[in-house]
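Only one protein chain is missing from this complex, and each of the others stays in its spot.
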Amino acid sequence: LYNHHQLHGSTGLRSGSQANFFPPLEDAMLPSGSFNNRMALITGGGTGLGRAMTATLSQLGAQCIIASRKLDVLQRTAEEISSQTGNKVHAVQCDVRDPQAVSQCVDQIEALTGLPDVIINNAAGNFVCPSERLSPNAWKTITDIVLNGTAFVTLELGKRLIQNQKGASFLAITTIYAESGSGFVVPSASAKAGVEALYKSLAAEWGRYGHRFNIIQPGPIRTKGAFSRLDPTGAFEKAMIDRIPTGRLGTPAEIANLAAYVSSNYASWMSGAVIRFDGGEYVSLAGEFNELRSVTPDQWKLLEAMIRKTKGS
Amino acid sequence: LYNHHQLHGSTGLRSGSQANFFPPLEDAMLPSGSFNNRMALITGGGTGLGRAMTATLSQLGAQCIIASRKLDVLQRTAEEISSQTGNKVHAVQCDVRDPQAVSQCVDQIEALTGLPDVIINNAAGNFVCPSERLSPNAWKTITDIVLNGTAFVTLELGKRLIQNQKGASFLAITTIYAESGSGFVVPSASAKAGVEALYKSLAAEWGRYGHRFNIIQPGPIRTKGAFSRLDPTGAFEKAMIDRIPTGRLGTPAEIANLAAYVSSNYASWMSGAVIRFDGGEYVSLAGEFNELRSVTPDQWKLLEAMIRKTKGS
Amino acid sequence: LYNHHQLHGSTGLRSGSQANFFPPLEDAMLPSGSFNNRMALITGGGTGLGRAMTATLSQLGAQCIIASRKLDVLQRTAEEISSQTGNKVHAVQCDVRDPQAVSQCVDQIEALTGLPDVIINNAAGNFVCPSERLSPNAWKTITDIVLNGTAFVTLELGKRLIQNQKGASFLAITTIYAESGSGFVVPSASAKAGVEALYKSLAAEWGRYGHRFNIIQPGPIRTKGAFSRLDPTGAFEKAMIDRIPTGRLGTPAEIANLAAYVSSNYASWMSGAVIRFDGGEYVSLAGEFNELRSVTPDQWKLLEAMIRKTKGS
Partner (left out) sequence: LYNHHQLHGSTGLRSGSQANFFPPLEDAMLPSGSFNNRMALITGGGTGLGRAMTATLSQLGAQCIIASRKLDVLQRTAEEISSQTGNKVHAVQCDVRDPQAVSQCVDQIEALTGLPDVIINNAAGNFVCPSERLSPNAWKTITDIVLNGTAFVTLELGKRLIQNQKGASFLAITTIYAESGSGFVVPSASAKAGVEALYKSLAAEWGRYGHRFNIIQPGPIRTKGAFSRLDPTGAFEKAMIDRIPTGRLGTPAEIANLAAYVSSNYASWMSGAVIRFDGGEYVSLAGEFNELRSVTPDQWKLLEAMIRKTKGS
């Protein structure tokens, strides 16, 4: 009745045509000044999504610190954003895998701006690889950045904030496959799942110290960092768009608006939340019968007639 | 070492004192005019959270329709909001349990404003009761409103929007116990879980028609409707606040800002998302060792010493 | 690099060849006599999975009652099983949608065998259909059987068991798309999600009365009832097998062994559990990068080289 080609999404509505219904709205969403007098630390803030979140917070009045390994990249980003927004962006070198480096980085932050009000754990590493080709080192490269890195930054800042009786909003950027797992990105899946448990745990434990912890799980948003290591040939992208219900990738500015909301006092009652932001990709993948989207109206009539004629079990 | 009294949250930090760190910010968050020229339907919009969401959308420029059983309540609310915002709010009587009434209500809406761009399924019923005291009728009273009602409204509007090739944002208000289940509110738990599956399913299936489907799971927010049937004596409230990491209940204005964001084009890439908004209550309940929050610093020192001395397994 | 055909699973290992690693073991697993002197009620026990579970429990010594609408089918099954196992199987007509019929059915059961020790809620209805083609009646046909039917049977038995201070094991058969939702089977997804919340809720609430509540989520197992309404042309089956990690469908005898375990005293400490039994299909569907299984070893070498050359983000 329906052939293999049809089963995989090429009939009926041209895939992605629905994207017109879902235009990205990329202006800053929060009232200007929402982050006045607030300090924000964004790890991995020099590139990609981290950069976009930094730009939005800066535009809304925050003084930002961005931290990662490549100081030159950070400095260029800091300058560009701060020249556009008029608000200071600081660049601090830090390899989050190293607890001592993290501690020194926080020393620097305390000296520069004082302890932050907003922390976004966004630094990560990832690449596609069959798991039987992973060495212990490859495993550790990813999990050290993603899980240990996030833990070191979070625990170090948490301790100092608690000592100073200062509240803060913590946000972690994970991924839609953190809960389900996924083949071919296994160290990332495991580490991001660990990050989610870390943040849900601390949401419960450290509320009493004035801290909130939330999670955003992005779906595919084109950045050089992610796409060059997850889809180097670009061959995967079409299949991805085909199955995203909103028919398009997300944009950095969209996730920046969401992150700003979650980090703002408008969300001061939000803690322990896990927000999927993926154009619907996850539910589209996970639902067992969703591939029937390729059945045409005429085929449905036939199917219905057959089902109606079925008697008994 | 720690006694029964201490195990249940009465030592150390006075419960709820942390609420100072999490002040509600209740002004409208989105840019004014965000919903200009958009029509919004809010079921159960005459009272409680539905009323707050209606007020916010109206303030942001939407033309709203509120629908439920009590026309007088709806009309009073419609008038009050519209006199404050200057934007028309329509009141339409509708018992969502009745598919014909739903169809007629949508006829009326088409006549009044055209099909809506924003749909918020918020109408619900609930009360606390041991399950062995539930009659089949009590079961149906709740599930008919919550699950069938949401389905009838959603399917009726969906069909007409599809025929008119019009996109829309659907939002369902469920609850933090929809996933975990909960004793003593079992019909509500079951029906809300059904609503979540309905919305995740349609997020996958109807994206191609330009529709988004998302879910907000509120934690406790005082409304007359909810609290008079879930905690009629008020005895439960203290225990609830004690375990909420942010130390306070949520406010209707806060959830209205979140709902407005999810329903706006700023979130046009959000579909199939389930957003818990509960001050951290859910993770606080669910984590097996969270009751250790009542252990005092001195007790921790003792515990650590004992653990250190443990040898072997 | 890899073409559309390859992306959808047709290269490398012939799909399903791995099934040799996963041979079904269909003998009764529990010690014989495990259910001696125990009464078991299986709804929908006349056909498909319900029949297989009945056969296994009967073989292990239980006295079984099977209940559904078609008395002739039930009686034939009852006779066949009981002639093979030597243990009585009773057939009782009951439409679970009707609370009065359910109550009368339980009267009959009390008269025949006394209240059951083991209850398996397995009766269900389902068919594939685009949601925009669903009438309110089609919606209710499915949700009335699956959600209300399960609730009526469970609440009626629960009440009487509580009054009699008798413990019992309740098991519900749901589906792998109950949590994720799925397009094209939306009433079933919603109702099964409701059943899961019902059982998790009662696991918490009714433990004090000696009741356990658990859930099995089957993946695809060929039965006439399910497959004639979900894949009437058979066109869907190949795609399903292709993505099941164990390379084959499940068998009724396998799920019967699992159900017998969960219902036995070996699992007397199991309550509130949700056991997916699906050959790995769910995790295979849900993981974002699982489609990379079609990348060949040679292509992986190329991909790795490209990733290695990537500099910066």
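Letters are used for the chains, namely A, B and C, taken in the order the chains are written, and counting of residues starts over at 1 for each.
We adopt the following convention: a contact is a pair of C-beta atoms (placed from the backbone, for glycine too) under 8 Å apart; a residue touches a chain by one contact, two chains touch by 3 or more.
Note that the coordinates shown come from a computational prediction; the quantities given were computed from them, not determined experimentally.
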In the whole complex, of C:Gln59, C:Ser82, C:Asn290 or C:Ser313, the residue touching the missing chain would be C:Asn290
Of the residues B:Ile109, B:Leu198 or B:Leu285, which one touches the chain left out of the display?
B:Leu285
Quickly run down the residues of chain B that touch the omitted chain.
1-2, 4, 7-8, 44, 46-48, 70, 73, 127-130, 133, 175-177, 180-185, 189, 223-225, 228-230, 232-233, 235-236, 239, 281-283, 285-293, 300, 302-304, 306-307, 310, 312-313
Across the whole complex, the chain not displayed is touched by chain A residues 99, 130-132, 134, 136, 139-140, 143, 147-148, 151-152, 155, 158-159, 162, 177-187, 189-206, 209
Where the unshown chain meets chain C, residue by residue
12-13, 18, 20-25, 27, 29-31, 167, 200-201, 203-213, 244-248, 250-251, 254, 257-258, 261, 264-284, 287, 290, 293
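Keep in mind that, in the parts below, only the chains that are shown with their structure count from here on.
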Which integer distance in Å separates the CA centroid of chain B from that of chain C?
31
What are the residue numbers in chain B that touch two or more other chains?
200-201, 203-206, 209
